[in-house]
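Excluded from the complex is one protein chain; the other protein chains are retained at their positions.
After this line comes chain A, so read on.
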Amino acid sequence: MKTIFKSLLAITVVSLVLSSCGNGSSSKKGALSSSVAEKVYVAPGEHDEFYAFVSGGFSGQLAVYGLPSGRLFKVIPVFSVDAEKAYGFNEETKPMLNTSHGFIPWDDSHHPDISQTNGELDGRYVFINGNNTPRIAKIDLTTFETTEIIEIPNSAGNHSSSFVTENTEYVVAGTRFSIPFPQRDMPIDEYKGNFKGALTFISVDPKDGAMDIKFQIMMPGFNYDLSHPGRGKSHGWFFFTTYNTEEANSLLEVNASQNDKDFIAAINWKKIEEYVNNGGGKKVPSRYAHNVYSDETHSATSTIKKEVLIVNPSDVPGAVYFLPTPKSPHGCDVDPTGEYIVGNGKLSADLTIHSFSKMIKAIEDKKFTGEAYGIPILDFDAVHAGTVKQSGLGPLHTEFDGKGNAYTTFFISSEVVKWKIGTWEVIDRKPTYYSVGHLMIPGGNSRKPYGKYVLAMNKITKDRYLPTGPEVTQSAQLYDITGDKMELLLDFPTIGEPHYAAGIPADIVAKNSKKIYKLEESKHEFVTKSEADSKVVRDGNEVHIYMTMIRSHFAPDNIEGIQVGDKVYFHVTNLEQDYDVPHGISMIGAQTSELLIMPGQTETFVWYPKQVGVWPFYCTDFCSALHQEMQGYVRVSPKGSKVPIKFTLDGDAVDAE
């Protein structure tokens, strides 16, 4: 036995030596990776340093991860229904997904951005755009719930969105697909000159965050791809990349790539705001939904708005300019000082950087090389600050570390490249796995980036994880950027396709997090504030059940007098006032989802009983040792039955005494 052990040991030692001899670099990597693990290890019970809000792409949602651990904390439903949280299923949140096209249960979420004050992240809200049926959503970071969605009229492919100005004066939404304006029945090949691209400025009320479309700038029919705000010295300006300045309407992959240069549109929104405040612009009939969720009523309302203010750029001289930028620029990023505007030509190997001060001087000196639809085109050399040359293939997006460095993703060559602002030299490059799109440094779109990590978001993962059939996950990769060279720390899977992300130090947000909804403050129309108030009320063929829940029973839990053909509303109030004690409820045969009700909150689902019998409902969220016992019955009688409405708990009418 001992001999066997010894020989096994010997074999193990030999094989260890062999494998380490074979490849010197792999043993070196092994030593490194142990310290790498420490850098992302957040011990059980410890908290992450940053929140990362990562777009859920075609899931339509927004995922909340911790950094550096990469742990998923929550998926916030935004543009798509979510059965787990009853979003879009319960009566309270259905209006959130209303649009001028009716109830739309899905969208394609792209670019989250966190609200700012004085150019720094303030952690009040996250905004995110729905790309398909153009919408902008606001998520309240006290509750981590979507509290407002505004539809964007005259827009299609709402892609150059939803970035905020440095005091959250505006959230912008730009159209990627130009469309006829006004929308009408017309031949597609008459695109040129007839289609328009709307850039929408949504004001955000500094007090309560309420959104409202202040104005839409009706730009030429190009594709407005991405945007970022000016800051510091360039505060008051907004920059949008364009492609398809050819105004092609078919086979865009060829026909929209003909021009050597497209544009970055520079918009002086302060000038346009002043014009609008002085009565400028034209109110145009329109139809778009504005949906608002209230934490007081725990309910959303949807209003269809009827008009929008349109600004024609040529009516506001000095407000809009075009900066020629090579090769279908995609990302449009502004450095923390507000001086440099980076345009990443996605069909180029170079990055083009424009200077804000040079732009202002070129405007003063009238260094124009022409105009497009009345908008001056600035001379390239007069605004050009520098070029990062031959830095990779397919540059997309750039973020900044606040220490004079920029980081750009390269989609085709799958890498992140670090370069120096001012000298435009490449300092480092690291591979990503694979086909990286956006990247994110917490606060990277602000005056004050927290340059500790960069998160790269990949479209393709191929061999990085265990295979799961034809579909494999997308991923994010975390790099340490505190040294001269970047260091890859972590891969983690993400939901949907992670487009952009926004990161923020956890302590800015965590301290404001709401723990419960106070029962006495509830203004829900169907709240039941105590068991003694629970009841069942018939109104024709509609029945309203006012129900309460607490560990671990419903009141009432025996209900009779319901009939086939009724429309039964369950209005359920969670009487708990303790943190992290939600209850769920589901009813057999209900064509909705469960409800997941937070402490002090009321939610409603509708049930259409179709079969005679006694049917159970139960709590769906494990709430206590007696969770299994948290259930009840509804007796369903035939239509026209004489069985009266009756509701009890433990055989009694519910009563406080």
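Some points to look at:
To be clear about the criterion, a contact is a pair of C-beta atoms (placed from the backbone, for glycine too) under 8 Å apart; a residue touches a chain by one contact, two chains touch by 3 or more; residues count from 1.
Everything below uses one rule, namely that contacts and distances are computed from a predicted model.
Note on the omitted subunit: UniProt lists it as "Cytochrome C", one of the names in "Branched-chain amino acid ABC transporter permease", "Deferrochelatase", "Cytochrome C" or "N-acetylglucosamine transport system substrate-binding protein". Interface note: of A:273, A:576 or A:603, the residue touching the hidden chain in the full complex is A:576.
Of the options A:363, A:555 or A:568, the residue whose C-beta touches the omitted chain is A:555.
Note on the undisplayed chain: of the listed residues A:132, A:294, A:624 or A:641, the one touching it is A:624. Only one residue in the set A:72, A:372, A:516 or A:645 touches the chain that does not appear here, and it is A:516. Touching residues on chain A toward the chain that is not drawn are 515-516, 519-520, 529-532, 548, 550-553, 555, 575-581, 622-628, 650, 655-657.
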